[in-house]
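The structure under discussion appears below in the form of structure tokens.
With one protein chain held back, the other chains of the complex are shown just where they sit.
On to subunit A.
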Amino acid sequence: MRAAALFWLLLVLAAALYLGWRLHEGLRFRTDLLALLPREAQDADAQHANDVVTAALSRQVMIMVGGPDRDQTRAAATAIAAALTQPKLMELTTDSFGKDRLRRIGELYFPYRRGLLSAQDRQSLLEGKPEAVSLRALSQIYGLVGMADAKLLQRDPYLLLPDFLTHLPVPLSRLSLDDGLLALRDGGDYWILLAGQITGDPYALAFQAAFGDALDDAVAAQRQAHADLQVLRLGAVFFAKAGAEQAMGETSTIGLVSVLGTVLLVLAIFRAVRPLGLTLVAIGTGVLVSLSACLLLFGELHVLALLFGVSLIGVAVDYSLQYLSEIFALEGGAPRERLRRVWLGITLATATVAIGYLTMFLAPFPGLHQIAALAAIGLAASWATVMLWLPALDHSRRPRHGERVLSWAGAFLGWWLRPRSPWWGWGGAALLLLIAVGGWVRFHPDDDVRRMQSLSGPLMAEQDRIQQLTGATGGTQFFLVEAADDESALQTEEALIDRLGPLLAEGALAGFQAPAQYVPSAARQRQNRELVHRELDGPLLAQHLGQLGLDQLEPPPAEDAAFLTLDQAVAKEGALGFLGSLLLTGGKGALHVVKLDGVARPDALAGAAQGLAGVRLIDPAGDFSQLLAKYRHRALGLLALSAALMTPLLIWRYGWKTAPRVIAPPLLAVLLAPALRAWFGASFTFFDGMALVLVLSVGVDYSIFLAETSAQRQRVTMLAVAMAAATALLSFGLLALSSVQAVHAFGTTMLIGILLAFLFSPLARTARPRPEPSR
């Protein structure tokens, strides 16, 4: 025993040293909820595309700087941009909109102009109406908004290339270039857009802090000079930062209230400081060992796992309370004697609860693995501390107020002990059935991942304002086009674009960007050249030139000249920067993205992809919601599984006849908690399901404690269970106050479930343990 206690001390010291070292190094926390979700490898290409697009989207940042005065606003925007780009926190893509860009685009496309047609011109030629193209060009040459340039006309008399260029889809069409900066006017205000990619992980706290501080400092400095400067922000990094700050704030508040509540409770019941010290030792070793073990196992922790982890205090404290409450027992006895009376109960409880937590490892959610590991290791550590250290550190005697404290517990137990007619039982059962049935009728699941995260209100308002100002829709849906090579991918996109045209007109979506719009397939370019040659080079050309009075033309490029390729377009740096983001690498063949803006009817878009080989509509938020639904079912499966795993242990211990009395209280809690939640209109999410898994484990704890106790010690055990429930409510229940919807749902279900498990726990007191197998 002594050797084991010493060994445990060494282990705890090692854990403390490791945790201290990690804290010194600086802890890394992950903050995105999606990181908690499982990695499904069913479709590697879709997953890859999803990851690449999601990662690219999550790094995008838009900052708009606005003010009434153009020059002041420009100066402020330039200073803010410098504050972010000089420390390499962000790379601006709006930089590449310089005067060079148009020239580069021209250089890229010009040699291939005869294969590039705007949709309207192509349509006219396909319909055999080349005069329409001629007239369009003439009106542009003669009209007040003249585009005529002698050199251009000699090479492209129909102005085919300018028409192709002006019809290229341009994201953020409300903005225009003003002296090197992307700007727009709205009412009396002048706005500058700074858009780009952050250089770090938007979900890493350290980067969030560095980026956020640099921006805040720069804005504050500019505001000193111009008080009316407005700054709008849009980007995952801002939402993640706000969310992390909220979660960290909640963790410390909930943790503090939980610890304070537990401290006050222990002080009030024991009226001595030593039990408090012993409780804190048990909690402390649990938290310390589990935290350092999880950091060793996972490298980093998720903030949400930490939030759940903090609430473990409520469970870890149970074992020390079981032991400490024995001080009130009439038979008293030395510390080791008191431990002997409870050790089997707490060991059995630790084993069953650990089974409950470890079932979480069966769900492939990385975050849940962290929670399960935190819970199981923390509980085991607290158990070891109670078993090995507490009796040695304890010198307490039975306190004088012991009888009064026990009488409170006895009063609650007495309600159950009171003799009643069997109608009481039947009536109670009927009432419970009514509650359950009424609740389950109202029961409705909800898996929308967007409702699980709490998004900062002011940031949402800024996002709306930016979208309204720029015309960006911030959509996350896209088509994934998968093909053997780029050429076939481009041809597929051309077929897709034909189908999207009518949807655009109907308003099913606001816009889209496909690689094939920037670089038509070689087949399309060849067809365009043939069309131009057939329809425009004939007699019409002489007539067209005659109208213009132009007699000399530069010879057109050869018909068999090479076609423009995607590689060339991407390689021309600074010309079509965003084209690269539509082409994914790493797949087997070509993997292209068709980005969608302002999707109003996803079903219509899914229909557009039908029948086109290799085209799929990807909706990350929708996919995650589907996954949540799948895992909500899996959580219920885990619940059944963990009940099934516990049952043999309980039957082995209590026999067929009385084991149901032990399992009944937690089972009632698990069935009634979601029903009661549903009565109040709450929906059932995956997180409620996971809470029920824990309610089952904690509830089984209470049952076992009461089943293990003898008739004369029932009051002592009831007191310990009451205190355990109170501390659990203080920790888990407080999560109900969280503004993160997922945590709130988890907390509320825990609150109701633990309360029910506690209220029904005396049912287990009549279970008869079989003769103790060993001493």
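Couple of notes before you dig in:
One rule holds in what follows: contacts are C-beta pairs under 8 Å (C-beta built on N, C-alpha and C of every residue); 3 or more make two chains touch, one makes a residue touch a chain; residues count from 1.
Everything below uses one rule, namely that contacts and distances are computed from a predicted model.
For the omitted chain of this complex, the UniProt record lists the protein as "Outer-membrane lipoprotein carrier protein", which is one of "Cytochrome C oxidase subunit III", "Outer-membrane lipoprotein carrier protein", "Protein TusB" or "Branched-chain amino acid ABC transporter permease". Interface note for the absent chain: among A:G20, A:G143, A:G249 or A:G427, the touching residue is A:G143.
Among A:L116, A:L161, A:L175 or A:I466, the one in contact with the hidden chain is A:L175. One of A:R2, A:H24, A:K151 or A:R418 touches the chain omitted from the figure, and that residue is A:K151.
Contact between subunit A and the unshown chain involves residues 99, 135-136, 138-139, 141-146, 148-151, 153-154, 173-179, 183-185, 471, 547-552.
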